[in-house]
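Dumping the structure here so I can ask a few things about it.
All protein chains of the complex are present and in place, except for one that has been dropped.
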Amino acid sequence: MAGSSFGTIFKLSTFGESHGPAIGGVIEGVPVNISLNIEEIQNELNRRKPGQSAIVTQRKESDSVQILSGIFEGKTTGTPIGFVIINEDQNPKDYSHIKDSYRPSHADFTYDKKYGNRDYRGGGRSSARETVSRVVAGAIAKQILGNIGIDIVAYVDQVGSIRLGNNIDYNEIDNNPVRCPNKDIANEMEAFIKSIKKEGDTIGGSVRCEINHLPPGLGEPVFDKLHAELGKAMLSINAVKGFEYGSGFNAIQMRGSDHNDVFNPDGSTQTNHSGGIQGGISNGMPVTMRIAFKPVATIVMDQDSIDNKGDMVKVTGKGRHDPCVVPRAVPIVEAMAAITILDFYLRNKTIQL
Amino acid sequence: MAGSSFGTIFKLSTFGESHGPAIGGVIEGVPVNISLNIEEIQNELNRRKPGQSAIVTQRKESDSVQILSGIFEGKTTGTPIGFVIINEDQNPKDYSHIKDSYRPSHADFTYDKKYGNRDYRGGGRSSARETVSRVVAGAIAKQILGNIGIDIVAYVDQVGSIRLGNNIDYNEIDNNPVRCPNKDIANEMEAFIKSIKKEGDTIGGSVRCEINHLPPGLGEPVFDKLHAELGKAMLSINAVKGFEYGSGFNAIQMRGSDHNDVFNPDGSTQTNHSGGIQGGISNGMPVTMRIAFKPVATIVMDQDSIDNKGDMVKVTGKGRHDPCVVPRAVPIVEAMAAITILDFYLRNKTIQL
Amino acid sequence: MAGSSFGTIFKLSTFGESHGPAIGGVIEGVPVNISLNIEEIQNELNRRKPGQSAIVTQRKESDSVQILSGIFEGKTTGTPIGFVIINEDQNPKDYSHIKDSYRPSHADFTYDKKYGNRDYRGGGRSSARETVSRVVAGAIAKQILGNIGIDIVAYVDQVGSIRLGNNIDYNEIDNNPVRCPNKDIANEMEAFIKSIKKEGDTIGGSVRCEINHLPPGLGEPVFDKLHAELGKAMLSINAVKGFEYGSGFNAIQMRGSDHNDVFNPDGSTQTNHSGGIQGGISNGMPVTMRIAFKPVATIVMDQDSIDNKGDMVKVTGKGRHDPCVVPRAVPIVEAMAAITILDFYLRNKTIQL
Partner (left out) sequence: MAGSSFGTIFKLSTFGESHGPAIGGVIEGVPVNISLNIEEIQNELNRRKPGQSAIVTQRKESDSVQILSGIFEGKTTGTPIGFVIINEDQNPKDYSHIKDSYRPSHADFTYDKKYGNRDYRGGGRSSARETVSRVVAGAIAKQILGNIGIDIVAYVDQVGSIRLGNNIDYNEIDNNPVRCPNKDIANEMEAFIKSIKKEGDTIGGSVRCEINHLPPGLGEPVFDKLHAELGKAMLSINAVKGFEYGSGFNAIQMRGSDHNDVFNPDGSTQTNHSGGIQGGISNGMPVTMRIAFKPVATIVMDQDSIDNKGDMVKVTGKGRHDPCVVPRAVPIVEAMAAITILDFYLRNKTIQL
């Protein structure tokens, strides 16, 4: 009810503020008897970690996860996995200037209006630091899905007006700090992000995600359509402004005779405007999504704003922030996709006696 | 779990197949002591009804709702509202040709793969006829929200490549069969839809929705952000391919210094790229969304397809279908917005002791 | 949230007031491809029906269920089963005398305090008439469980101070109007209930329920223990005051060395103080429960009471009521047991990948 849980069977509940003692969560519904590689979980966290390159925030966090339950002798026991990540780089003084002021397009104002008592340090609960818990759960989900051959890949496909295009080399994704699967475009994006950063400004971007080898039949009719839950999963990530799958917004201008995906005899389709989903249920083709991220609201410029009395103030961006969120968003998108898909996979087991 | 429920406190559970005896649902969590106007509920159903104009399906349904519980002497009692709509125009023979065949880009294939037993008549549970139940619950939610001054309006803003633009007259929306708030553009869209229909083809479109006078503080942190639930609500509507709010996909190309919404002293903002939502919580500005619909998959053309043995067949589009879904989608979008907002309004009451 | 739903995967949501147009519900999560016998569902309803014998209420209701969805050509489709039962014998005038008065130990007072607007006719939503929906869902669950060999039986084991004892003939249960599995004791109970009725009074009783051939492994650790959900299921039935399983309240006086159930080599146990459940999970032995029912609050006597202004009034019991609730409670107890067990059976499918 309070919005800190996601999923129905494979279910993540998270807690933690940006500058509190720790971030963490509980994962319920983890299938039993699965070998989990803790190092791989840490690897995913390292992909999201601050300080990993020159184009991301320079906050210092090792983001080491401690697993507290649910695994015995290397294998899941079916009981909840509790975990914590200690917050190391807490410097609350960084944030005393926003104690009573509202940064434009941050959640300071809305949290204050909603709760009246807010941990203002670094955004508190509204900070994207919370996504570290999603990456833990997502890394576990990804490993489990690997056992049944489902794989999930995300990458940056646009930064500002620089687009990826059709020339994609999946091996390139983690070879560059942008996580764009085309070396040349990645270089261009990286240079652009650096120039934006130098100006103290930020820039938007988008991430594509593909889910491959998904069996047909996942997703539920009516409200819990596969793409509806994936949409919610992605829209719940900080800074996301839009979600589309398959033909997406391009479908507006298409005719049915062009848009319909003609079947091959094996049930696959010649085109994939459906994005792997028909009637909310997977059809066995790749699920394709695109997620739009806004430019980060923290900029290193003086901005006009108001305080909690309605008086005009200047807010000066300081602290350590990301000039463009998409490079670090890639593992988060994959995590949310993995959590969503594993949940639907387990839900689907309940339709047969 | 099985996907036929939406909401947490104000919660709709629906049932019914396109060509079964009836469609209906149960609405839990209706606040007590609210006067409900049953005629207004029927009016909303009439806006969604087949046969309302020349540019929609000509199936004949009166779509009369029968309220079976939860209202006593004109006022809600706080107990569940059960309701049914009898299916009148059942001609299952219309569908015998698809008993064993899969129509391209319909849910025939995926339901068959998932369940193995499917009511193929008119799409069964996957039919957009199910949305009649959403309109009932939405009409109730809209009336209740009216008591606290929140209003919701949706309209068509694009059909094919014909766009609405900035010249908007809200009074025009229900004056034309397209539900576009600009008489000239509406005429253009109507003519285009008719020409598409004549060709036996279909066309995509988009709907904009605005929620006005929403108090600040609605929406929950982290996973149940206001726009994440609204996104899920809209993506769960048949034929939807994408969702964006505020600046949406345009944010990709924007800089933080342009995108940030500067506060006025009263807490309102000079721009509304945030779409009325910061950190997943309403800020008191209008919530703005745009929803992309694909062209309807049923076309009056012969199409190559397969049957359930994998043999190639011809599927001939017949029956009565919509050449463009957006005119009838407008009340459905409003309904889903109203259900979502009322649920968040009630959830928000639980954060204070 | 509003309390009208039960279950997680196999999930019943009900609606309807005692004297409204209809009672009904939606069942989600029905496993697909199961043949359902509608007549058997009606048979269960007939076991709960008013007017079935001289020792139950003489209200006239045929209690005919109409299935509106979720079954196609005799088999479940995996989509929700919607159903209604029309209320036939509505004589609201019977209840005008309690419009503003509170009957002692009824829910009149508490509903008024909670909601402020209550359908007072026959108890409205608080009437045990609501259990008709449970019996529909339970009858479906029982049929489905029959496919995997699980059977559920309930019977009356005490009325007032008349106890069943150990001499049990299961074939006798539906041969007498009390539903007690011992002909002689049943006769004694029946005579006693008739004498109580003649006095205008009512009497308490208890029902035992056994679940046989349950596989080991059903139930969830910690909060959703098998007996905890069964307890909730039974306590939610009108007039229930207590629940025990296995050794129950007798365990208070027992020693561990007597109470522990010693294993046989095949995993069965020599005694069954555990009532088929250890640590909240079934162990393969019969699950045994006992449920205590209070005497019905409606008595045909003048009683002192108050009205909604706090003034003293006389409430005269009239109308048609049950002198003892347990004979008609038997099918309701079985229904709630079946719904609970099927839900746990389906939940258990999600623990393996």
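Every chain is named by a letter (A, B and C) in the order it is written, and numbering of its residues begins at 1.
Convention: a residue touches a chain if its C-beta (ideal position, glycine included) is under 8 Å from a C-beta of that chain, and two chains touch if they have at least 3 such contacts.
All of these numbers come straight from a predicted model, not from anything done at the bench.
Enquirer: Determine which of the presented chains are touched by the chain that is not presented, and list them.
Expert: Output: missing chain touches A, B, C.
Enquirer: One chain is left out of this view; which of B:Gly3, B:Gly16, B:Gly29 or B:Gly82 touches it in the full complex?
Expert: Here the residue in touch with the unshown chain is B:Gly29.
Enquirer: Can you say which of C:Gln52, C:Gln303 or C:Thr316 touches the chain missing from this structure?
Expert: C:Gln303
Enquirer: Just to verify: which one of C:Thr110, C:Asn147 or C:Asn187 makes contact with the chain not shown?
Expert: Considering all chains, including the one not shown, the answer is C:Thr110.
Enquirer: Quickly run down the residues of chain B that touch the omitted chain.
Expert: With respect to the unshown chain, the touching residues of chain B are 1, 9, 29, 31-34, 78-79, 144, 147-148, 221, 345-347, 349-353.
Enquirer: Take the complete complex as the reference. Which residues in chain C touch the chain that isn't displayed?
Expert: Where chain C meets the chain not shown: residues 1-6, 8-9, 14, 102, 104-107, 109-111, 113-115, 125-126, 130, 158, 160-161, 196, 201-206, 216-225, 227-229, 231-233, 235-236, 238, 241-249, 251-267, 269, 273-275, 277-284, 292-299, 301, 303-306, 310-312, 347-348, 350-351.
Enquirer: On chain A, what residues meet the omitted chain?
Expert: 1-2, 4-5, 8-9, 11, 13-17, 20-26, 28-29, 32-33, 66, 68-70, 72, 75-82, 84, 114-119, 124-125
We adopt the following convention: only the chains that are shown with their structure count from here on.
Enquirer: What whole-number Å value describes the gap between the mean CA coordinates of chain A and chain B?
Expert: 26
Enquirer: Express in whole angstrom the distance between the two chain centres, defined as the mean CA positions of chain A and chain C.
Expert: It comes to 46 Å between the two C-alpha centres.
Enquirer: Cα centroid separation between chain B and chain C, in whole Å?
Expert: 39
Enquirer: Where in chain B do residues touch at least two different other chains?
Expert: 1-2, 4-5, 8-9, 14, 114-115, 125
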